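What you see is the complex with one protein chain gone and the rest in place.
This part shows subunit A:
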Amino acid sequence: MEVLYFAWVRERIGLPKERVETSAVTVAELVEELKAREERYAAAFADLSALRVALDQELAEFDAPLAGVREVAFFPPMTGG
């Protein structure tokens, strides 16, 4: 699946998107896999309450299933308007 990062999540991880092969069942499991990779991922995902997630461009929760999902995006709370 494609994993996208925005705002300070993108800056902390150091890239806007990447292709990830995973067998994670939920978003939370994917986050654990990413955190285990490298310190920059661990730093970006340290506080999930400061993050939001979208699955195929719709806002979702961290316990949401990943089955059939093609695009996951992680970002801070939005500041539009």
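FYI, a contact is a pair of C-beta atoms (placed from the backbone, for glycine too) under 8 Å apart; a residue touches a chain by one contact, two chains touch by 3 or more; residues count from 1.
Here is the rule we go by: contacts and distances are computed from a predicted model.
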{"item": "Protein name as given in UniProt for the chain not displayed, \"ATP-binding cassette domain-containing protein\", \"Hydrolase TatD\", \"Molybdopterin synthase catalytic subunit\" or \"Large terminal subunit of phenylpropionate dioxygenase\"", "value": "\"Molybdopterin synthase catalytic subunit\""}
{"item": "For subunit A, the residues touching the chain missing from this view", "value": "4, 6-8, 54, 57-59, 71, 73, 75-81"}
